[in-house]
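Here's a structure for you.
Yeah, one chain of the complex is gone here, protein chain that is, but the others are all in their spots.
Right after this comes chain A.
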Amino acid sequence: MSAHHGPAKGFTRWLTTTNHKDIGTMYLWFSFAMFILGGAFAMVIRAELFQPGIQIVDPEFFNQMTTMHGLVMVFGAIMPAFVGLANWLIPMMIGAPDMALPRMNNWSFWILPPTFLMLASTLFMDGGAPNYGWTFYAPLSTTYAPPSVTYFIFAIHLMGLSSIMGSINIIATVVNMRAPGMTYMKMPLFVWTWLITAFLLVAVMPVLAACVTMMLMDIHFGTSFFSAAGGGDPVLFQHIFWFFGHPEVYIIILPAFGVVSQIIPTFARKPLFGYDSMVYATASIAFLSFIVWVHHMYTVGIPVAGELFFMYATMLIAVPTGVKVFNWITTMWQGAMTFETPMLFCLGFVFLFTIGGFTGVMLSLAPVDFQYHDSYFVVAHFHYVMVAGAVFSMSAAVYYWLPKWTGKMYDEGMGKAHFWISFIGFNLTFFPQHFLGLAGMPRRIPDYALQFSDFNMMSSIGAFIYGASQLLFLFNVLRTILAGKPAPAEKAWEGAEGLEWTLPSPAPYHTFTTPPNVK
């Protein structure tokens, strides 16, 4: 049987693999490469904003940088990173031999590299790369778009295809491949959050596909979806985009919740507090994500009844999210805690994500959002949840499971240094942006008024520190793989629970070809 073969030799192993661990590894490295690329764009942005005035790049190119930074980070770095984790971990956590549909799994991955090559190549096209912001509002992205928008549209189609196939695979795996005895309410929380995330992806990626297809038609085939002259409406674009876009926010953060819910119990040496309520809170967040999208559009001209409905619905999200934060803190309460690198990143996550959550509640208030809208306050808010939320949890996950993946232990001192430098760099970058936004500095501009100079300079210095700390991360991971000390045989962490820790380290190429019996 093929199931007992080792990996194929040479480079074709990676092109033709059907193994969830190989595919997970490819996803993770791809997403790191995109993280560096998107980070480089961010460095250009922060270098330009270091001082007021136009210093380094044209305003036109600056717009391309903000757009590409957002697109590459959201679709290229964060989403594939969590799919990579799902690939590696879900089969091991539920006791399955592989993902349910292994060849399609490989397809989901291999769609991404050429797609991002196409997206990045728009930087060298006539008229430049997409310059309309990662939210690509019409008519900026239709009437006033550079010709490269067509490549951008097809890139979005391909990413959507990859996400839908990847999600269907995850759903089929979780529903169909659990080991005997692994009931739904015994699944590790990471598996639960990914199941719900996959549902969200299958539900909203087709809506994004419809959205960009309408753009394509408006640009090239004379339709008038987003053009008032023909009876359409540019605001329609925003409705469709945010009907996708708001669930997308939870697609990014729910797997991060799952990671943190795996790691905190290990280092608190206590089971997760309120497992059931965590599952229900995740499901509630997913449900609410479909009925809050207009809170991104308060200032566009929405009837008052609409503003009120979406304001109250949005504030409701704070309830299940509060349940989660409460449960993480209560898990740690009276625990025998130690502070290894994964735990530090999780603590950073809980602390900073909560700040991002609070600013989210502020933004949900329609009357005050008129002040914050499209300001640096919004930029600060979503970087607190995207970077200190999603990216911190990714770092935590890599340190936590690296011993299982590679059989080697990372350098703890370097890991801790990575955490503290990131933590300080991150807060130095984004905390001042709250004040900039409240004082009235708009987002997506290459130049600003003089009174914003000091905070911008602090922010840029913080960004360079944060960016450099990721190179330390890369170095630590590479050093672990090439020359790390051997990890403990099975459990790398004293308090770790779950099926993946019953396997040897490194995990063999094929695991659980015979399903384990779960008590």
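FYI, a residue touches a chain if its C-beta (ideal position, glycine included) is under 8 Å from a C-beta of that chain, and two chains touch if they have at least 3 such contacts; residues count from 1.
Assume contacts and distances are computed from a predicted model.
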Missing subunit (named according to UniProt) among the choices "cytochrome-c oxidase", "Glutamyl-tRNA(Gln) amidotransferase subunit A", "ATP-grasp domain-containing protein" or "Integration host factor subunit beta": "cytochrome-c oxidase"
Touching residue (missing chain; options A:M93, A:A129 or A:A203): A:A203
Which of A:A96, A:L436 or A:A492 contacts the chain that the document leaves out: A:A96
Which residue of A:M65, A:I94, A:A129 or A:I164 touches the chain not shown here: A:I164
Residue in contact with the excluded chain [from A:V72, A:M214, A:V350 or A:M441]: A:M214
Residues belonging to chain A that touch the chain removed from view: 1-3, 5, 8, 12-13, 15-19, 96-98, 100-107, 109-111, 114-115, 118, 139, 142-143, 147, 150-151, 153-154, 157-158, 161, 164, 167-169, 171-173, 175-177, 180, 202-207, 209-211, 214, 216-217, 219-225, 227-233, 236, 239-240, 243, 301, 303-304, 510, 513-515, 517
